[in-house]
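Sharing a structure, written as structure tokens. Questions coming.
Note that one protein chain of the assembly has been removed; the remaining protein chains are unaltered in position.
Labels run A and B following the written order; every chain starts at residue 1.
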Amino acid sequence: MKNYTHINDIDNINSWIEEAKALKKNPLQDIELGKNKTLALLFFNASLRTRLSTQKAALNLGMDTIVMNVSGDAWGIEFEDGTVMNGTTAEHVKEAAAVVSQYCDVIAIRAFPTLTDKERDKNEVVLNSFIKYASVPIVNMESATSHPLQGFTDAISISENKTKKKPKVVLSWAPHIKALPHAVGNSFVQAMQKMDVEFVIANPEGYNLDPKITKETPIYHNQEEALKDADFVYAKNWSSYDEYGKVLKTDLDWMITNKKIGDAKFMHCLPVRRNVVVADEVLDGENSLVIEQSNNRTFAAQLVLKKILENL
Amino acid sequence: MKNYTHINDIDNINSWIEEAKALKKNPLQDIELGKNKTLALLFFNASLRTRLSTQKAALNLGMDTIVMNVSGDAWGIEFEDGTVMNGTTAEHVKEAAAVVSQYCDVIAIRAFPTLTDKERDKNEVVLNSFIKYASVPIVNMESATSHPLQGFTDAISISENKTKKKPKVVLSWAPHIKALPHAVGNSFVQAMQKMDVEFVIANPEGYNLDPKITKETPIYHNQEEALKDADFVYAKNWSSYDEYGKVLKTDLDWMITNKKIGDAKFMHCLPVRRNVVVADEVLDGENSLVIEQSNNRTFAAQLVLKKILENL
Partner (left out) sequence: MKNYTHINDIDNINSWIEEAKALKKNPLQDIELGKNKTLALLFFNASLRTRLSTQKAALNLGMDTIVMNVSGDAWGIEFEDGTVMNGTTAEHVKEAAAVVSQYCDVIAIRAFPTLTDKERDKNEVVLNSFIKYASVPIVNMESATSHPLQGFTDAISISENKTKKKPKVVLSWAPHIKALPHAVGNSFVQAMQKMDVEFVIANPEGYNLDPKITKETPIYHNQEEALKDADFVYAKNWSSYDEYGKVLKTDLDWMITNKKIGDAKFMHCLPVRRNVVVADEVLDGENSLVIEQSNNRTFAAQLVLKKILENL
């Protein structure tokens, strides 16, 4: 594997899950593999879990890490071709990506969508520019449309916690006050489509994800119906895809409660707004997997980095 | 020892001082102790000495470090229970603390007081939330009411520089233009109360520290009287505790000068505003211990981390 930028970079999700579980049992088994190799983590946006778990994964592999907040630490970066750069951007990604490639062995990058320019977001301008102009492998730490480290993490967590061969997994849209990206939802959908689960999506009308991603996955606009007999309920807000980036609904009737999910395991990528996305009773209850999910972030990232290092 | 959050976590200050001095003589003696262990340093506020010395202490123990400015790098954190999180905070400390615990072996945290909400500050909401919800040891890198790494450092510095069995130590309030926390003053008071010194406090009327902390320690409102025959003068500004967070006095008549302290050693935790808190002549003179104090920050932090690592 060269880059890890999309769930489709996972060639066999079941074998990856088993490999990640093995790393979790023995995190330091490959401590020599990354010796004298450097991972650069470039953040265009805020991060807690991704920032820390990806660093921890690199440390478990014996790698050195260099972290940079691109906005703030460095220069405004230009992504358009042929621009006369007489505005606010001071460095073109052609140079930035090529330059950073020379100081490290792998580049991990986080760059959220605009949520205003649908074409630019769909084209993954930032991520794809780095892929194009960097000379080292790229890891996606959440791009405009995709969060494949999270999607893989979620697959691991479901595998660890399932109590039947083919559990029912529901991805439910949940309320939020701000316009949020589709990346986590997209990657979760794509991960579930690769797993042996009964998978459905619940979201209000006007909130369907990109049909090129949801494909044949059933979409319910009735949350209660979708949640029936669920084994896992994954809550996540996203803004409208059709009315791109718009918040169409802010009332709390889609908030996840104990009554709604019954005995199902509750999942969320975090950060989560309590009593907006999900009630305290769910997060503080025994069926919440959110902390365990965040723990698995380390081993998802570690397996990805391991596969990249083995291929350098 | 699990957490180090208060001077009272020091079970025997004299033996701790001797152990810290031993580390200072041979900083790398425990370089294997922290191997493959990670310290996360979380900053809600600015830091120079604490940031660098705590990292250095961890490196001396062979630990890896991950540094994060919580405000800026990550999400606004909510500390109140039961809130409907539809405002500016995006993640609850319940999740944040539990999550970070999974990526590191020890969490060090800096979070200053509000200086407007006395109850919240007294309750150490941020620090105590991390203690409550984290699953790994917590080190206090200055909280709302306490700076125990500084207090322990100061005890080491006095022990190293005393020329008589029971020196006289004076903590003197000094002027400043801004409202400053009580944390350094509080921890210094508590450290001195554990040492074999003659200890008094000097501050203007209206500036008494929390009486639950000062206890039986004599408080003078006449600086000259308090400073008489002092062996060590520790200068520090703090805002009013009674009129909580208020600046009642900005004239410079309490500024420390050579004339005031005579042959006493001068101490300050730094950063210090020259010619406001203390005159140039004192800081640039032979009796200033401020640089040596800052050097001892490394070994205070190193001993604390060592004791935590030994107990993991």
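FYI, contacts are C-beta pairs under 8 Å (C-beta built on N, C-alpha and C of every residue); 3 or more make two chains touch, one makes a residue touch a chain.
Being a predicted model, the structure only gives us computed values, none of them experimental.
Touching the missing chain, out of A:Met68, A:Ile177 or A:Leu312, is residue A:Met68. Although one chain is not drawn, the whole complex shows that of B:Leu33, B:Ile219 or B:Val276 it is B:Val276 that touches it. Only one residue in the set B:Lys56, B:Lys162, B:His221 or B:Lys246 touches the chain that does not appear here, and it is B:Lys56.
As for the chain not pictured, it touches chain B at residues 28, 31, 43, 46-49, 51-53, 55-56, 59, 69, 72, 177, 270-276, 280, 283-284, 290-291, 294-295, 298. Counting the whole complex, the residues of chain A in touch with the unshown chain are 36, 38, 40, 64, 66, 68, 72-75, 78, 81-86, 90-92, 94-96, 98-100, 102-104.
By our rule, only the chains that are shown with their structure count from here on.
Taking the mean of the C-alpha atoms as each chain's centre, chain A and chain B sit 39 Å apart.
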